[in-house]
Structures are given as structure tokens and as C-alpha cells.
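See structure below.
== subunit A ==
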Amino acid sequence: MSPGTGIRARFKLDYSGFSLDVDLDLPGRGVTALFGHSGSGKTTLLRAIAGLEHAPGGTLSVNGDVWQDAAVFRPTHRRPLGYVFQEASLFPHLTVQANLEYGQKRVPQAQRRVSLEQAVDLLNIGHLRARKPARLSGGERQRVGIARALATSPRLLLMDEPLAALDHALKQEILPYLERLHDELDIPVLYVSHAPDEVARLADHIVVMEAGRAVAAGPLTDTLARLDLPIKLGEDAGVVLDAVVAARDEEWHLAHMEFAGGRLWVRDHGLPVGHHARVRILARDVSLARAPMSGTSILNTLPAVVVDSVDDAHPALTLVKLRVGESPLLARLTRRSAHALEITPGQLLYAQIKAVALIG
Partner candidate 1 sequence: MHTRFATSLTVLLLALTFPAAFAAEVQVAVAANFTAPMQRIAADFEQATGHQAKLAFGSTGKFYAQIKNGAPFDVLLAADDETPAKLEREGDAVASSRFTYSIGRLALWSAKPGYVDAQGAVLKQGTFKHLALANPKLAPYGAAAVETLNKLGLLAALQPKFVQGENIAQTFQFVSTGNAELGFVALSQVFEGGKLKRGSAWIVPPGLHAPIRQDAVVLARGKDNPAALALMKYMKEDKARAIIKAYGYEY
Partner candidate 2 sequence: MLSDTDWSAIRLTLELASVTTLLLLVIGTPIAWWLARTRSAWKGAVGAVVALPIVLPPTVIGFYLLVAMGPEGPVGRLTQSLGLGVLPFTFAGLVVASVFYSLPFVVQPIQNAFEAIGERPLEAAATLRASPLDTFFSVVLPLARPGYLTASVLGFAHTVGEFGVVLMIGGNIPDKTRVVSVQIYDHVEALEYAQAHWLAAGMVAFSFVVLLLLYTLNPTGRRA
């Protein structure tokens, strides 16, 4: 990455019982997930980037704009960022409208790129404007919080587990808005999360955090498929692939998704042909065979080449990385099965995919 673009962040922080030590080069566009268990330092990193956590000696530049280095420390209110907290943190004494205006009117006219109307429309909160935050649902509150941050036309949007405080139904209510944000606004987003499904759905890049260190970083697809990922994802291990709707089978309500390496049948969600979407294939849903099978209920069987294999967390299991065309695929087998198949790198096998999730 050339200097002047992207997000360059180097922070060292020492608290009793916790230290943060990261040196990151993150892309200056798209959604980058800061992923890790609670206590891994991802929120602290986000707060240091926002200037909420004073990290002397750190350096930070966002697309060429220096926010912090040895000589400079721009306080939070001088950093052109948007911040979405886990709880929306709306100002209880102001209406939704006044909350939205609060940040916007503090941004000079010339620097405004997102209009209030745009933010309101994007999050679909026009009907809530006159209400006080106390009279909003949790999901509505979070949508207002996101719109409020967007209305400041941030150069960087920081989101600290914006869905963690919401139940499953509310999460499903908000996720589409976050996707629209991703699709419609060209604002780089750092998205803190410990939920693999959110990350799979929203992120383009991922930084895996553990004990205050960034232990892995890179494009989502490649990084999630790494066998040496220091965090064991267990049941959540799997790959996320970019795909496009190639055809629809009206009779069986199936869609044929094409990705770099082949095609997959998934349930038809009504997406039109040519629409881009992500598919997620969990390692536990992939089994391997030496020859394509007939007489099986499994719809998706793809030829795959073994790249490598590694022991999984449980001693009975092994995780195998394969390549389907240009795309990676993970399969989780028992070690006994792997032994029987005599798994070796370069070996050609058939991956039988029991389930494919279409995400967004």
C-alpha cells in the first residue's frame, strides 16, 4: 500500500493486566472487521483510533491525513470520524432530529458530503424525527446513532459492536441498513465484532485480535480460509465467497450461484440474475470423497485440490484446506476419515457441500 492511502495505525498502550501493541496497515476503503474475543483489545484499539483512549507515542494517519504522531495529537473532536457505540448513546435531552443535527451543524459547510436527508433515508428513520430517544426501540435507537454519525460526513466510520446489545430479531432489522451503508457510501469502516456471522456478512477485510495483538490481517476470504488462524473458530470455521446469481430454477426454487471456481445451488431468495452476493460455507458442512457420488441427496459436489491440513481443536478432528478453482474451501473431517482418505497436498478430491448460506 502506498503511503498516503489507507489507514496506518501504530499503538502501544500499557494498562495493568492488559497491553495493546499493534502496527497495522489497513485499506482506506470498505469494511474492515476488528475481530476477536472480548478482552482481545479490539475496542481499545478503536478507542485509540478515535482519540478517546489517549495513547501517547502512537501514530495514526487516515488516507494521508495525520491524526496523531510524535508531534501531533488531534483530540477526538478534531478527528473527522463517526463513532457508533454499542449502546446508541443518544443525547436523552434532545429529539431524534436534534441528535442528528448535533454533529452535522458542527461540521463546516464545505466539508459536508452526506446530507441529513441522505442519512435519514439510508437508515429509514424519517418517521422518528420528533421523538425523544426514551421513546425509541433498541433497534431504532441504534439506527439513529448510525445516522447521527453519518451526518457528520466522516472520513472514517468506527463501529464498536453496534449490534451486540440487540437480540437476534433486531440484529436482522439493522443488518440490511449496514449493508446499504457499505454499498452506497464510500466511507471506510472499522467494525469491531466478536460475531463471525456479522463479520462474514459485512467485512471486506479482517484483523484478528488476540491479547492486544493483531495476530492476522488481510482480505476476508483468504484470511478466514487460513489454517494457521491463531483463533480456533470451531463450529464457525468456514469460508466466505463472493458470488453472482447465474441462473434461477423456478420449479425447485433454487438459484445457481457462480463464484471463482464453480457454481453452487442455493435456496432462491428472489435475487435477480446478475446480482452480487456472498455465500458462506462452513467447514463442518463439507465432506470429502475420492470419487463423485451418485445416489445422494447432496446437490453441490465440486472437484477440489488439497492444499494442506491441520489438527483442529478437538483431537478427533482435522481441518483440511482445499482449492476449488481460485477459491478456497475448508472441510472438517474426523482424523480417522482423513487417515482413510490418505489426505496429502495436491490430491484431487470431491467436496460434497451439504449447506450453503446466502448472506446478503
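The working rule: contacts are C-beta pairs under 8 Å (C-beta built on N, C-alpha and C of every residue); 3 or more make two chains touch, one makes a residue touch a chain; residues count from 1.
How these were chosen: all candidates are chains of the complex that A comes from, given by their letters.
Quantities reported herein were computed from a predicted structural model and do not represent experimental measurements.
Colleague: Here subunit A stands alone, and the other chains of its complex are listed as 1 or 2; which of them touches it?
Modeller: Contact with subunit A is made by candidate 2.
Colleague: Note which residues of subunit A are touching candidate 2 in the complex, please.
Modeller: Against candidate 2, subunit A makes touches at 50-52, 75-78, 81-83, 85, 87, 89-93, 102-103, 106-107, 148-149, 152, 158.
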